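Provided herewith is a single structure, encoded as structure tokens, for subsequent inquiry.
Let's look at chain A:
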Amino acid sequence: MSGDLLRIENVGIAFGGLKVLTDVNLTVKQGETMGLIGPNGAGKTTLFNIVTGFLSPSHGEVVFEGNRITQTRTAQRVRMGIVRTFQKSMVFPDLSVMENLALALRARTHGYAWWRSGAALAAADAKALEILRKAGMADRAGRVVSSMSYGDQRIVDVLISLAMEPKLLLLDEPTAGLSKAEGEHLIEVIRTLCGNTSLVLVAHDLDIVFAVCDRVAVLDLGRMIACDTPDGIRAHEGAQAAYLGKGKEAVQ
Partner candidate 1 sequence: MTMKDAITRRRLIAAGGATAFAGMLGAPLIAKAANGSLRIGMVTSLSGPFAGLGEAMRDGIVMALEEYGNEIAGRRIELIVEDDQAKPDEGVRKFRKLIGQDNVDIVSGVISSAVALAVRDVVTEAEALTFISAGSANALARDAASPLVFRPTKTNWMLGHTAGLWAAEKISKTGCLTIGADYAAGREYIGDFVETYTAQGGAVGQQLWAPLGTTDFGPLLTAIASVQPEFIYSFFAGSDAVRFLRQMKDYRLHEKVKVLGGGALFDQEDVIATVKDAALGGLNTCNQSPTAPASQAFSAAYLARRGVLPGEMGTAGYVTAQVIKAALERVGGDVAAKDQLKENLLALPVDTVFGPMSFDPRNNQAILDIYVNEITESADGPVNQVIHTYQGVQDPGPTA
Partner candidate 2 sequence: MSDTVKLQDAANGRAPAPSRQILALGVIAVLAALLPLVASDYQLRFVAEILIVGAAVLSLDLLVGYGGLVSLGHATLFGGAAYAAAVASRSLGADLTLMVGIGTLTGMVMAFITGIVVMRTIALFFLILTLIVGQIFWEIAFHWRDVTGGADGMRGLPTLSLNLGVTKLDLSSSFALYVTAAVLAFAAWAVARSFVNAPIGRALIGTRERQLRMSALGYDIARIRMMALLASGAIAGAAGSLYPFVNQYIGPNSMQWTFSAMMVVMLVIGGVGSLYGAFIGTAVYLGIQTYISSYTDRWQLVVGLIFVLTVMIMPRGIVHGVGSLFGGKGKQ
């Protein structure tokens, strides 16, 4: 199965008596954009937590580039190329945009350096500026993040993750709280910058998911009930019943 970047095999997890995920299987291919949808409490974020190592599954395996990483620590997984964003904005509010990116870029090399090696740091900073330029934010490099609009903060949030040059980027509702236009702009930035990165996108805005994703997986009550192309999902009865059929009120 060459081309498979991430394989989730029979993963399950329970908190106390509550089964949050039951026997979930999912494969993400190289360069693919995968949508992940499901009602609130379906287990989407929990799945992210398992892939990134914030949680250990009760059973099942996570395989990345052919290696089992189920027990690998988060920091190690990040170095392997698995990076995520969070539902809530997770920027560093008191640092400048530039410093936010620098923190990400230095994570792998100079994160613990005390006596700095100027050249290496300058290289990292040059790279940060490059990313900002591509995202059209170079003019705001020196701004303190907390002084920016929420939309811009979310962009910085995503840029931080992209600066890590991930192979797999897990986006947890990046567009939540944004206006339609802001959301579309954010997706635009992601698509410009992500290159060959595989994406897994959780979003409540189904229009965006169906427009952007190559395939879409549907979680309901901790079970994977469908995984297909957007058109396939639209036609899938189980998915309809679990999610779409309930209409927009499930999505709010």
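Please note the rule applied: a residue touches a chain if its C-beta (ideal position, glycine included) is under 8 Å from a C-beta of that chain, and two chains touch if they have at least 3 such contacts; residues count from 1.
On the choice of candidates, all candidates are chains of the complex that A comes from, given by their letters.
Source: prediction; values computed, not measured.
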Options 1 or 2: the chain contacting chain A in this complex: 2
Sites on chain A touched by candidate 2 in the complex: 52, 54, 74-75, 77-79, 83-86, 90-96, 99, 102-104, 106-108, 110-116, 121, 144, 146-147, 160-161, 164
